[in-house]
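The complex is shown incomplete by one protein chain, all other protein chains being positioned as in the whole.
The block that comes next holds chain A.
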Amino acid sequence: MAGLLLSPTEKNFILQGVQDDFRSDGRSNIDYRPMELETDVVSHASGSARLRLANTDILVGVKTEIDTPNPDKPGLGKLEFFVDCSANATPEFEGRGGEQLANSISNMMQRAYHSSQAFDLKQLCIFEGKQCWKLYIDILILECGGNLCDAVSLAVKAALFNTRIPFVKAALMDGGNIDLQLSDDPYDSKLLNVGSAPLLVTLCKIGDKCVVDPSAEEESCSVISLVVGTTGNSKFYCSQEEAKKLPNVESKCSTIGMNGAGSVAPKTLKDAIQQGLEAAKSLDKALGQALLRERQENISFKKHSYGFLK
């Protein structure tokens, strides 16, 4: 990440804090900083969310478009991720500076959502082999305060939870072409089933321990960080009665990525994945609760958008 300069003694202090399981702001190695979430912040997007984790600020917008499915996957829709690093975040992002980071994050997200157990692309199908929905997920990084991957994945899941896809009213077959008529009413729309959408957990290896949710200072102390993508649990995203009907699913690891120059021993890797799964579970639960609470608040329509003001 961004080149933050630290003195050797400061690094030593952080390292020993991690060893002691007591970080410089009092968190233990598996604690997250408090986050703030708001969905439906961009009025002209199908779904949007803004997540703030300490100083990291992420805005996600989802745009829907009709597309033809890939010939080899006729029944599936499409997802496309695009990450934009705003130069407001750090001066290094100016020009093409943030491109590499943006590409690595969007590739990571693409890989994490690739699995059919992570996100069911069938729900984006309109006519098998002919037409499907394509979701453009635009991620804007407004401020960097460490732990970008986790924040991005949480914000994307929240935005997808908020996404409304219009119902198809009628379809006209004209030879090979299909003419769709979409419903004009914004509330005549379906919500996506995103319960199992993956979350990314970054585990930063500092010394020989791994920490979740590293601050920017901690990130610059570690030589390698592991990103573990795990599938979510739909139970956290529906009411309790519905949750009882759902089968029990264990979250699975859908992708692993590594950032940095260092290396990890096989045992550390295994432990880290386990730790990532644990962390993702509590993240998933907290996100589900927050999203359901927000939906409860604005049952019919959104009263107030807080956004960036207040």
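Operating definition for what follows: contacts are C-beta pairs under 8 Å (C-beta built on N, C-alpha and C of every residue); 3 or more make two chains touch, one makes a residue touch a chain; residues count from 1.
We take it that contacts and distances are computed from a predicted model.
Missing chain, UniProt name from the options "Dynactin subunit 5", "GPI ethanolamine phosphate transferase 3, catalytic subunit", "Exosome complex component RRP4" or "DNA repair protein RAD51 homolog 4": "Exosome complex component RRP4".
Only one of A:Ser28, A:Asn70 or A:Gln100 touches the chain withheld from this view, namely A:Ser28. Across the entire complex, the residue among A:Cys144, A:Ala159 or A:Val212 in touch with the chain not shown is A:Val212. Looking at A:Lys169, A:Lys190, A:Lys270 or A:Arg293, the residue that reaches the missing chain in the full complex is A:Arg293. Mapped onto chain A, contacts with the missing chain fall at residues 5-10, 12-13, 16-17, 20, 22-28, 30-38, 50, 154, 212, 278-279, 281-283, 285-287, 289-290, 293-294, 297, 304, 306-307, 310.
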